[in-house]
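Removed from the display is one protein chain of the complex; every other protein chain stays in position.
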């Protein structure tokens, strides 16, 4: 029954064999997961956010556990775009869909990165990380100011013809406004949400648990917030949406699709279960089959509102 | 040892015997808790938000459970200000500190309510609910727009000489800006956070689980977000702050105080343990004693930042 | 058309109870026996809130909310002066799964007794008790206490034999028992309302109804009662966060205007007070 379901979706021009991606920063550069699953079982994955130069991140402690969630302040530690293109990408099997994530401190950085990434035929799409919740400059500022965000997206749009996704910050008053800005500035799709800015304190030492003081909250705790934002964004724009935030099970993923997501990203769950992406993809197909949807793409927006039959 | 700790705090002119209040909407009108504890064991409580006229709220379902949290969309169901003043307040023992919460659709409503409440000597302070996450008009709009919020606070300030607290919405880009507006408009203190706007879906029926579609997320899941916002607000203003969001244990409350809160409110935890407010108050005093603080008020802002000794 | 008033509720307590027994009863049903210090007793139809985490366990915040469970059967104070109270629970999700996993000796947080009780059966009338699924658990005390005063008929229904609860206990009482299952695996094939309609056709003293089960079933019983002008009390199973009237989460619309709190004014209502149309 599941076999007869068409699992393919189109995420702003990126053809995916199923709607499940793994989220940036939670899937390394892909190869780390090879012992646990065939990477081609995923729709694709978003690599750790890259900067022009390698970057070494925050001092420890960088992570903490919170109720049904985790806090992190890694600060975009990464190997840099050149090592990614020259060392990591070639290690990946050709049938794996790779989306590259860009991070910078000004639109110029971002554009330069996107340009460099666009040269590689192995990069299926580009995700702009406009939302890192704990880097001191860059990232979140773009995700919180509609004018800056618009400039950033336009600038990157100008240098790449690859499918362009924008990853939004949840730390805003109106997510629908931010979604509209992305659409108007030429994005092919939006991904939301990044981690929610948060904090944790150790009462015995009376210190913040993270060296960075502030961090990003991820995991099941934020799922109802992410779901709300995806629903609000889906009302506001017609470009495709990729739902991210606390997805651990196929049912979680289906909720995001019903609320309007074309695809989803699984993040924190990878740490607990390195094969979760494949399991979520299989489970979505099984759900579609059980509920009589011939294509998983038909789940997108299939929420029944109160009063509707 | 605990006995020797001075537990009193001053929350913007409201003298509290200890820093623990119970949060609006989670403690009814107080008397519901009499079977479970002596209400005078609390610093005080904030009654369910009131409107000028009685109000009957949303159709069911109104609540749902989420990972380490709950969603609600009650929509300020309440008995109205007159019944509160004439029927409920007189039932409460004289030594219980009662803070009244006001909700309206325009500054005029709020002011009228505050005026009426100010006539009662039993009302120790007034909390403006500028942040209900699921009422269609009023509430959250004020909490999300600095200009509207400033107008609202000024208007209410003009009609009452009672201590005036403003309860802020977490659904904003910059909580520090909202805190500053309150301070500049004459508030005596701010309370944060109200529930986070969120959503949940039932995959079997493919419907939102709440009749209202959107609801407010509360409980431990949001505690790291609340803690971050309290810390940010404490950096921005010098009026006292009351920390709210996911407090279940004395240690949770201490975290908020270390981040700058003068007092705390316990919300969702009351549903699981109707005596939790007393237990948190006792536990804060024990913590202060154990850590050598002669007054619990000394915990406020006692966080050690990285690099500090 | 008012029933005699239900008895005044006992003052609820919050306490850690000890698990004495937790036995499997057919697939997915458990009989949980708790020793509850200071238990004031409960009236038929009342319930408690049980926190799935257990209280000896390290604090976990998921699942967060306590679960409402009807007091199935109370026993006179037995071991160590603590009351023994029995619950029948069906595993339907995460919370009940954790309750079913509790081992004897573990302790669990409880608030109760809570809610309104069924008004007692009226002597001289035919009391017909209709229980569907987990609703069966709310009716045992009523059947047991009523049997002395009135002609008591009990209809117990579920989807399948394995979903039935407590049938042997009811059959051991001096009452007339009817079993229905939707798949016919035990008793009469069909719904409780089919059996009810049949029972009402039989000659006898005037009937009054007491029903507990899923909302659609309660609605169906209310309709039958209205058509035949019978007294009918229903007990509702709404989602609850607190159980004692402060979260306002368990609201049900009532004809007297606005909403009523199922945990406080209910769970037992005269069937004609509830606005059934549009209930989820």
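Here the chain labels run A, B and C in written order, and each chain numbers its own residues starting at 1.
Assume a residue touches a chain if its C-beta (ideal position, glycine included) is under 8 Å from a C-beta of that chain, and two chains touch if they have at least 3 such contacts.
Since the structure is predicted, the reported quantities are computational estimates derived from the model, not experimental observations.
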Quick one: say which of A:275, A:289 or A:302 touches the chain that got left out.
-> A:275
Contact with the hidden chain (one of A:70, A:89 or A:102) | A:70
Cross-chain touch to the chain not pictured, restricted to B:43, B:67, B:107 or B:208, is B:67
Residue list for subunit C contacting the dropped chain reads 57-63, 93-94, 97-98, 101
Where subunit A meets the left-out chain, the residues are 25-28, 32-33, 35-36, 56-57, 59-65, 67-70, 72, 74, 77, 211, 219-221, 248-249, 268, 270-275
Touch rule applied to subunit B and the missing chain gives residues 67-68, 220
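Convention: only the chains that are shown with their structure count from here on.
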Which chain's C-alpha centroid is most distant from that of subunit A?
-> C
Whole-Å distance, C-alpha centre of subunit A to that of subunit B, is 34
Whole-Å gap separating subunit B and subunit C, where each centre is the average of the chain's CA atoms = 35
Mark out which residues of subunit C touch at least two other chains, giving numbers and ranges.
-> 61-62
Send over the residues of subunit A in touch with two or more other chains.
-> 67-68, 220
